[in-house]
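One chain of protein is taken out of this complex; the other chains stay put.
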Amino acid sequence: MREHTVLRVVTKVLIAPIILFALYVQFHGDYSPGGGFQAGVVFAAAIILYALIFGLAEARRAVSPNLLRITGALGALIFAGTGVYAMLRGGNFLDYDYLAHDAVHGQHYGLLLVEFGVGLTVVSVITSIFYVFAGRGRRNDDEQPPGDAR
Amino acid sequence: MLPAWLNNPGMLLIIAGSVIPLLPYRLRMVVLLGAPAASLLWLWQIPLGTTTTMALLDYTLTPLRVDGLAFTFGVIFNVAAFLSGVYMWHTHSRLEPAAALIYAGSALGAVLAGDLITLFMFWEVTAIASALLLVIRGLRDAMIVARRYLLVQIGSGLFLMGGAAIYIHATGDIAFGHIGLDAPGGWLILLAFGIKAAFPLLHNWLQDAYPSASATGTVVLSAFTTKMAIYALARGYAGTDLLIPIGAVMTIFPIVYAMLANDLRRVLSYSLNVQLGFMVVAVGIGTELALNGAAAHAVTHILYKALLFMSVGAVLHQTGHVRATELGGLARHMPWTAAFCVIGAASISAFPFMAGFVSKSLILKAVAYEHWPGIWITLTAASAGALLYVGIKIPYFAFFAPNDQIECKEAPINMRLAMGLTAIACIALGLLPSLLYSILPYPVDYNPYTASHIVSQLQLLAFSALVFWLAWRAGLYPLPKRAVHLDTDWVYRMLLPRFGYVAERVYHAVLAKFGSGMNSVTERGMGRLRLRYDARGVMSRTWSTGWMTLWVAILLVVYLVLYY
Amino acid sequence: MIEAFFAQMPALVIVLPLLAAPICVLLHRGGPSWFVYLLTTWACFALAFLLFVQVKIGGPISYAMGGWAPPFGIELRLDALNTVVLLLVTGIAAISSVYAKASVAAEIASERAYLFYAALLLCFCGLAGITVTGDAFNLFVFLEISSLSSYALIAMGSKRRALLSAFQYLIMGTIGGTFLLIGIGFLYMMTGSLNMADIASRLPAVADTRTVEAGLAFIVVGTSLKFALFPVHVWLPNAYTYAPSSVSAFIAATATKVAVYALMRFLFTVFGAAYAFDQLPLGEVLLVLSVAAMLSGSMAAIFQTDVKRLLAWSSIAQIGYIVMGFALASSAGVSASVVHMVNHGLIKGALFMAVGAMFWRLRTISLNDIAGLGRQMPITSAAFVVAGLSLIGVPATGGFISKWVLLEAVMEPGHYWLAAAILVSSLMALIYIGRVVEALYFRERPEGQPPVGEAPVLMLTATWTLVLANIVLGLYATPLIGAAERAARAVLGAGS
Partner (left out) sequence: MSLASIADNFFGLFNYWVVILLMMIGFYTVISHDNLVKKLIGLNLFQTAVFVFYISMGKISGSTAPILMSGKGSEDVLYAHPLPHVLILTAIVVGVSTTALGLALVVRINEAYGSIEEDDVLEADFETQEEETEEEAERMARAEARQERESAQQDHDDGREEEDDDRETRS
């Protein structure tokens, strides 16, 4: 679709607000509807839109599958790590009360961190899934096994 | 102090058997002989009436119980293990001595077991170890036989397990004492014992398996399984009248087969069956005298049957043949073996001053005391018949029949030694019956050597020898000859064998199909099963997801309907 | 500090693999990932053991996730039943992690090995999670985690048939999981709670409604699918057959057991034995199905030529034994179930590992290909024989103990036909194990096959560890039986 100028222009304009919205949903999630899942999917939508319009190769250059693998794992680690950190501070797993000096701040940080982890993983996984399916049959050199799609 | 489950001479043999394959040859042989000797000494110094207990789950097991009956069988099992150890001294196989020791140890353990669960465990180990003895030979035929054999033996174990479970559940008692037919599960347990004791119609595994083991293997096999079953019967079913007719049938019907058989080890297997019949009758009578008789006969029978199997095995070992038609004239080449064989034959035919005489007369006496004239006559006839189909047949065909084509050497020294020891034992027990009587379960007040008894026995023997000679001269004795004259002996040569052969075949077929289950259950039923269950069959092929899902739905609907 | 650690143990069993999985992905290499996997499983095994002892001494443990007190938060709850299952799962995982290295190196492309280990860790995390959680919905989530990762693991098998097997498993597993979800939904609707203990306390008030009855039906069918009870078992043979060896060994030994545990947890803890078995005819249906599973599974196993498939079919039969135990709803029955769960886990783990070692050498595993291997791979073959004897139920092995306690349990209410079915099925086990043994020892190597050597030491060690565990449990059965009886008491309540 590289020839469609209208689409290219509109996409270029739209991608930034989409990402911005994703970030809003992500970081305002503890006060309003939203959170990591939703934000992640919206963010991934931006990348996918980019790939659709400018081509898979271009998208892969911008957001490389290798990066996605790392961010996906990191997201999960942040989630679990937050829980473990709470454990180290003497609370139960994922007990945010222990993350800061007082419970309110602790809850705030905890939620923020966990949602960030979730969001990171969701972006990575959704985009990976898209890459895998879209790239199938075209480039077999860096194919990913189905086990990646969790 | 040993843990309770190890505190048993049988376990000593089993453990010795388990380590044997790992040892070098010489050490192997030391263990092979040392373990039974040590086990015998151990058993000997355990005072009668000793029991040890251990806890398993909710039960109190009795892995060791030594009383009179167990002691008798325990002693002879150790002796048999020792003698067969001597006999297999020459073998370089690693597995055969191991299997033999484990087999002997588990049989010993079963005899010393004081409760049904322990009995069952050893019962199964004997099955596996003895099957191992069969398969070691590695021949294809032996494999098939072993498979059949193992299935029958394990089947016996399963019956025992089922019966014991019912019995224990109903009575709450796991002790192995008198069971009787009326006890819950009694019939199942009797069936289990009966299979191993080779009851008529359940006997075929014996003649099937023993002749196809190796020369040494048969000697070991002949000693334990059936005698263990006799012990179990004596313990659980003494005085069960049903056993008397069963035993009587056992003493008669194998004779025809024994006469017809060509394979000398098969002849011996049938005669083994006959001798078991004596013991079963004695157990059925169940008086102290009768049980003494059964135990005594088990002792002597193990010895002389082992001796006969040893001598035939020696012939097999030296010549590679074991069929009557292909043997003969070996007395010149193997004089020692021939002499031992004659002693064994004399013993099984109950010549006075031979081991068979003292034990058989105990049983006959017990039968007479309890007034079973029919049975007495049957047993006497069977006893006389022994001379016909074993006493003369085996030595004659193997060693004395005219045949100068075979050239061979005398048996190895260890075989001769084993046979010699066994022969000495046979004669010693015959000459000094008190030796035998001293290890019997109950005190014996009986002297077999009264003049009238000896004379009548000699008359009986002379008479049957006469019958043999007459039949021989008249050509009526069904000889497995190579050249055949079709004359008046047609009935014997054609009709009877034909009948016997057909019966045998049917038998084999029925048993094989019942037993092996895999390829030979009636082909059609099996074919049908195979159709459903093999890789393409509806029951085991890959279904499409749709069908699977449909079954899910059906299952759900079943539940919902049941709940509403 | 130590006490704080002890208090955190229930969560750590799940958290460790959950942390380890992304670490494996980050490591991006097979070797280090294997090491992480090894460490994690052994650490979890140690934790499980400590938990087991702790529960044995101090009674049930409750752990509030995130500090939210139950019934509002997610509760991890450990009692006598699930510590046994947890010990089994972590133990098998630990031993199979030793086994995995060589087997994975041979069967999985090296650039994917790290993903394989990550998936294996997730699967392990899911199974452990199902075991420890006390929350119905959480159980569903962990079930799906373990299922999803096992679909992926099975699809990594070397034959193309692995793909369809995994797909079929995926469809069936998803339906099963969704059924469970529906069932939990019904319960939630009626009780307003997801905590199992809380549901149990609220259920009697609404027990007679059809909603609850339907919920029970959905839960039973859903979990039955997961542990492959007779008519809904067809996905299992292929899935186990075509999966990579280490996966077969791990999943066959644990996944079905854990699903059975889930059903037991629902039936006994949530619904209560009296409701599920007395008021509704659940026990009868399960008994009939378990007998059908035993006979049909054994029969199918007899006719298989692929040894792995043979073992998979035998698993279906063995699940029949386990289900039969708890379907009796008696104390003896439940403890027989638990005993057989553990024993069968060990047996099947050992058998699949032995077969996997043969596969490692031969790249194929049909009866004809393994012919005569007894002489060339004596240690592996001996392991198979001993484990096989245990499967048949030969005395002095764990299999005998479990068969014995099961027989006891069915005799108690006088179900002699069930006892007969158990015996017949044992005889069939003798036949199919006998076929393999015959091929191993009494046939010649196929013509033109080069001689092969033994499997690597690590594989043999793992296999024999399980085999020896089996024998030890056969000789010293008291600890296991004791644990099983405690478990039965725990789920049936002191009254029964």
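As written, the chains take the letters A, B and C, and residue 1 is the first residue of each chain.
Basically, a contact is a pair of C-beta atoms (placed from the backbone, for glycine too) under 8 Å apart; a residue touches a chain by one contact, two chains touch by 3 or more.
Just so we're clear, the structure is a prediction, and the values are computed from it rather than from any experiment.
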Going by the whole complex, the chain not shown touches A, B, C
Of C:Ala371, C:Leu430, C:Val467 or C:Ile481, the residue touching the omitted chain is C:Ala371
Contact with the hidden chain, among C:Pro204, C:Pro446, C:Pro479 or C:Gly493, goes to C:Pro446
The one of C:Ala7, C:Leu50, C:Ala106 or C:Val141 in touch with the missing chain is C:Val141
The one residue from C:Gln54, C:Thr174 or C:Thr478 touching the chain left out of view is C:Thr174
Note that chain A touches the absent chain at residues 32-33, 37, 129, 132-133, 136, 146, 149-150
Note that chain B touches the chain not displayed via residues 139-141, 211-212, 260-263, 266, 316, 320-323, 326, 480, 482, 484, 493-494, 497-498, 501, 504-505, 535-536, 541-542, 544-546, 549-550, 553
It is residues of chain C that touch the chain not shown, namely 137, 140-141, 144, 148, 151-152, 155, 160-161, 163-164, 166-167, 170-171, 174-175, 177-178, 181-182, 185, 188-189, 194, 305, 366-368, 371, 443-444, 446-447
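Operating definition for what follows: only the chains that are shown with their structure count from here on.
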Sorting chain pairs by contact number gives first B-C
Distance between the CA centroids of chain B and chain C (whole Å) is 43
When centres are defined as mean Cα positions, the distance from chain A to chain B in whole Å is 77
Per the C-alpha centroid definition, the whole-Å distance linking chain A and chain C comes out as 35
Chain C residues touching chain A in their complex are 4, 8, 11-12, 15, 18-19, 21-23, 25-26, 28, 63-67, 112, 115-116, 118-119, 122, 148-149, 152-153, 155-156
Seen from chain C, its contact residues with chain B in the complex are 164-165, 167-168, 171-172, 175-176, 179, 210, 213-214, 216-218, 220-221, 224-225, 231-232, 234-235, 237-238, 280-282, 285, 296, 299-300, 302-305, 313, 389, 394-396, 400-401, 404-405, 407-408, 411-412, 416, 419-420, 423, 426-427, 430-431, 434-435, 438, 441-442, 475, 477-478, 481
The answer for chain B against chain C in the complex is residues 5, 55-57, 117, 120-121, 124-125, 128, 135, 138, 143, 147, 150-151, 154-155, 158, 161-162, 165-166, 169, 517-518, 529-530, 533-535, 537, 539-540, 542-543, 545, 547-549, 551-552, 554-556, 558-560, 562-564
